[in-house]
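Here the complex is missing one protein chain, while the rest keep their positions.
Moving on, here comes subunit A:
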Amino acid sequence: MNARLNAADRVLRLPPRFPAPRAWWICFGFALSLLGLFLASVAWLFGHGPGIWGNNIPVGWGFPIANYIWWLGIGHAGTLISAMLLLMGQGWRNSLNRFAEAMTLFAVTCAGLYPILHLGRPWLFYWMAPYFNTMNVWPQFKSPLTWDFFAVLTYLIVSTLFWYIGIIPDLAAARDRARKMRWKIFFGLGALGWRGQATHWARWQQAYRLTAAIAVPLVVSVHSEISLLFAAGPVPGWVSTVFPPYFVLGAAFSGFAVVSMLTVWLRWMLGLHTLVTLRHLNMLGCLLLATGMMTAYGYAAEMFTAAYAGGKEAETLFDRFVGPYAWSYWGAILFNFVPLQLLWWRRWRVRPILLFLIGLSATIGMWMERYMLLVSSLYRDWLESSTGTFHPTFWDWSLFAGTIGLFLTLFLLFVRFLPVISAFEVREEAVDG
């Protein structure tokens, strides 16, 4: 009991007395160099236009949209872990929720940038928003893209609020423990004058739970909405009612995979063994397995509906098995579901390195799935004459690597300057428990 209490205190002291500055600087240097690549790619893109990518007609959407869906999916796990488990009273989530939420925030940031960068005229992206204008034109409300815009924006706002409301008490505690003036000011500004009064706590409880209650359905609605980007188009391989649940489950799966990786990494780097215990790894393994198997069911359901529909749908399905993009289909199956099967046994679930590797595998697998769904449907849709393959260019890859850099940079700054684990909740759990 004392060990956990002490550990919770230690979390608050992490920013001023960072335990692993060397490892952090190495990671941060790597992240910054990728961020540099991101800036270079964006500059090149704005200078020349989307033609720097491999996109063409018929594959007018390429990496940007596939990566957008992938990043947004990753974000969902954070919300699920913190909001859903909070509402369900699962106390063990307290060791994971803070950085999982941060991950959500940064993943949504990366995701949100992509549809804007992807535009032919990105400087006019705000035309998707319904605002009063002299042109007297509104967005087109039948378009899934309009709703995408709302969905991502809503999700970003709610995730930010939820994360920030959650961190306020810890910021106050860190402010009180800080010795140096600059840390006091830094944490003090963020704590919004929190003094730990009972009324503060009561209001906080209301606000936090209310936001959580808003956030949980958003996970389902946002990714369902994203799936309509595909499902609303009359494209064989896209136009299927299975897409919304299939996308939500896949999103949760990829998100838990990334959470597993981050957990193992932070636990090792910051020495959080007392806070993030084998129990947590075990729970993560279970979640990963459950969502992974649900995703597998989505695959089966999609395959069945396509085969049952016949015609072009079945042709596309068959083409995914043996066509030029078969590597992405079988890659998705292999990376998503084969290593996952180890998680049926507890002794594999509690091996940090193994969990990390399985998480990595699922992350890659889910990326391949997004790529496969997009490219293998578009490159050969209706007319044989319009068949055309897509090949990513250097700039496709560089922008993708760049967004990973953006994510890592933000995440590392978070790790360095803010309490990575919800100290007060751990403390509350320890005291109550």
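The rule we apply is simple: a contact is a pair of C-beta atoms (placed from the backbone, for glycine too) under 8 Å apart; a residue touches a chain by one contact, two chains touch by 3 or more; residues count from 1.
Just so it is clear, contacts and distances are computed from a predicted model.
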| item | value |
| --- | --- |
| Per UniProt, the name of the complex member that is left out, chosen from "Putative spermidine/putrescine transport system permease protein", "4Fe-4S ferredoxin-type domain-containing protein", "Aspartyl/glutamyl-tRNA(Asn/Gln) amidotransferase subunit C" or "Peptide ABC transporter substrate-binding protein" | "4Fe-4S ferredoxin-type domain-containing protein" |
| Contact partner of the left-out chain, one of A:S143, A:T160 or A:T305 | A:S143 |
| Options A:V235, A:L287 or A:A362, residue touching the unrepresented chain | A:V235 |
| Residue among A:W92, A:W127 or A:W204 that touches the chain left out of view | A:W127 |
| Those residues of subunit A which, in the complete complex, touch the missing chain | 48-51, 54-61, 115, 118-122, 124-125, 127-128, 137-140, 142-146, 148-149, 229, 232-235, 311-312, 378, 380-389 |
